[in-house]
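Every protein chain of the complex appears in place save one, which is left out.
Labels for the chains are A, B, C and D, by order of writing; each one numbers its residues from 1.
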């Protein structure tokens, strides 16, 4: 499915849910690329499905978790990281007034959404940096899926959890006693010296970068514009999210946007942050990124327009 | 007349099997029923037993009675042995040791002492029929319905069974309806013989057999005039 | 002697049913078999038909033959009508119109023209038995096995059936084994009568009936000396 | 006149009355449980769900979802039943083929969809994944039933068929198919329920455009539990309706299965 010399359609996959919010404006008004190339967007329900579509070569570009991008690259798929599009959006939420610092998590049941994903590794890394043994001193519970953790917090069934957006926002909205006692981003900065941790990335097919560099950079520019617009207009973006069926209600999306770090950091600039995060994965679960840090050619150089 | 049917009508679809049929059963007596195949004999027994509701008509003295029935097919429980099949119907009536004794003695009476532990599919056709007989005799009923009970049983065994039946009947007379195709059997066991027409079944003739039971012999010529009359009726 | 059993042994568990049993079947002749209930008559027919393997012994001329069988129970397909049940066994042999004609004419011969469209559970016991007979007669077999074929059939119909059988047999003689408990039937239909002992079944006696078939009458006294001898043997 | 007791299911008035009583009892239990839980997010009460359903059901989005799920469920059921009956028949009739197919069948019986979801996502469009999941679930159940049904064929009739040298197809139509019928009935009943359930669950996984499961997942993520229950209610109604249709059809079918 290599694009030919003539005009072609680039297919971009967006993850349903919070990761898709940043590109909602592209759904509303698809950008024109160069040489008559057009962009076709599709909302993909899960990271699994996204991986499947990339493996099957059905997509030319896709948004997906950073570690998954590294894993696919390590498996020999011809996609490269073009930009980080979402930074850390994970918070500790609690209804218990006694919880004030990270150390207060010790010995208590902390519900974490997503075993083997960023939230877990984030907590582990911060804990170790602060001299806690995550397996002995922390009691991490993985049994509840994301929406159920938020629901349980809202209903007062549990009191302490680690949640990504927009679920953290929902939990806060659902229970007036819920609050965020401290910022995980800050602790991450202290632990790793990096300003933030990237969560989602945009990958582009090798051949597109090589044969259609102009279209590729137009795509990136459109993406960057969309993110800027979304951050500036959370309410309007929420409406579009619901309209394009990206899996969130307008109100929820609108409330979550200001609390989420939608960014657009081109690959060369993001490399240090990405490597810091992948190093964590590599240490705790090497297989999840393919057993090694990706080589430099993972990070695409995008020609400026 | 404690037991009777009055003006019974029964049809299956538009096939009329009984139409204005009446019959009285004398208590403690054996009514032998002869009739062509498919005329309604089994239907009649089923109506007496309350297994088939008549379309109209009256039944008297029957709903309170306890019935025993030798069905036209043996209807044994396939998963139970001969002995267990007989015991099964006694479970609600007798305690354990009495039940077993009674079942064993009736299996002996039908000549199956040696086969009490076999299941129906290990029995021959005639043996199954005899288990069904033993079951019906073992059950303490007021009314005994016999639908061709000696099917598939050889002559010698059959005479033994009939004699055993007559002994039981003399010791403890029950009201019996006995359907058969053998005139000689009807004459040997019956106190009365009823001959039915083809469907819808009507009573073509009824003969009271006044010769006392203990003076009858199977196939004897004492009743040969009655026998001849019945043959004439049957063979037309 | 085209068909024969030699030195057959068959037991179920440690119950010996046949032990060194031999029998020849004359082609085109009717062998009537009498014997006590449970002695092994059905087992014998099943071995002839190849439905039950003997433990040891030899069978000659049988494996290539086509059989027809009136089983001891009717064995009709419950979901098919009487007519369809008869047609079923003809499907592999005859084309559609011929098959139907043949099935209808045999149902007529057993007196069931009016019930051809009924399913087994709508038929009386005797009617089912007659469908089974019609099916066996309709099927073009070399050897016809009849296991108490006239069960549950009244005397008049039974005589009609026997006469129909004799007509068929005269027109187109088949090799027949006919198990029955009625001596008179054996004498009426058989070319030879074999009397079996209790199990393990041995041949107690065999009588050749030399009176030509068209001169016999059911229950006539022409064979009364043979009949008396057989009764003596059976009743002991 | 003496009355005979009937062994038939009580259709008509008494059945409907008992059904109504049962439904009321169920709703009552639900209401009590909801009060005990005391949180709309965890377990909304029946009136709350009824309100959510009343809002949801008239929307175009809902009707489109209902249509999509309906078609998927019927398709999954049809495939499970047809393929299951064919494989079950083969396994029941031929012990050798049964042994040969047994490894593959065991794999199908025990493999959760999630294990092969990547394959499913690649091989099928997202709307077909729920169908695939439901077939994976219901097909082995149908096979088990049909196989047992073939084995339940009357040995006396099979002996008769052997003696009269019936052709294979006559044996199947006259002896095996009628023996199968009640097993097929229970297989269908079981499979129909499974199909609805698993189709909706599969939709939650694969999020096709018009699907009850997609709607349900959306409501779940938004913590709209009452709406989740309303979507579920739609699935249950689909199940109840197709059940009724199937029962009606069953009363007509047996005749059609018999040889002409």
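Just so we're on the same page, a residue touches a chain if its C-beta (ideal position, glycine included) is under 8 Å from a C-beta of that chain, and two chains touch if they have at least 3 such contacts.
Small disclaimer: the values here were computed from a predicted structure and weren't measured.
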Exercise. If the hidden chain were put back, which of C:27, C:58 or C:167 would touch it?
Worked result: C:58
Problem set entry | subunit D residues touching the omitted chain (full complex) | 5, 7-10, 14-19, 21-23, 25-26, 41-43, 95-104, 106-107, 109-115, 118-119, 122, 137, 140-141, 144-145, 147-149, 151-152, 155, 158, 162, 182-183, 185-187, 189-190, 193-194, 196-198, 200-201, 204, 213, 216-217, 220, 225, 228-229, 231-232, 235-236, 238-240, 243
Problem set entry | For subunit A, residues in touch with the removed chain | 48, 51-52, 55-56, 68, 71-72, 75, 115-117, 142-145, 148, 151-152, 157, 285, 287-288
For this session: Mind listing the subunit B residues that contact the chain we can't see here?
Result: 49, 51, 66-69, 71, 73, 75, 77-80, 84, 88-89, 91-92, 135, 139
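Heads up, the rule we're going with is that only the chains that are shown with their structure count from here on.
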Exercise. In angstrom, rounded to a whole number, how far apart do the mean CA points of subunit A and subunit C lie?
Worked result: 85
Seminar exercise, completed: Per the C-alpha means, the centres of subunit A and subunit D lie apart by a whole-Å value of 38
Exercise. Do you know which subunit C residues sit against two or more other chains?
Worked result: 73
Exercise. On subunit A, where are the residues touching two or more other chains?
Worked result: none
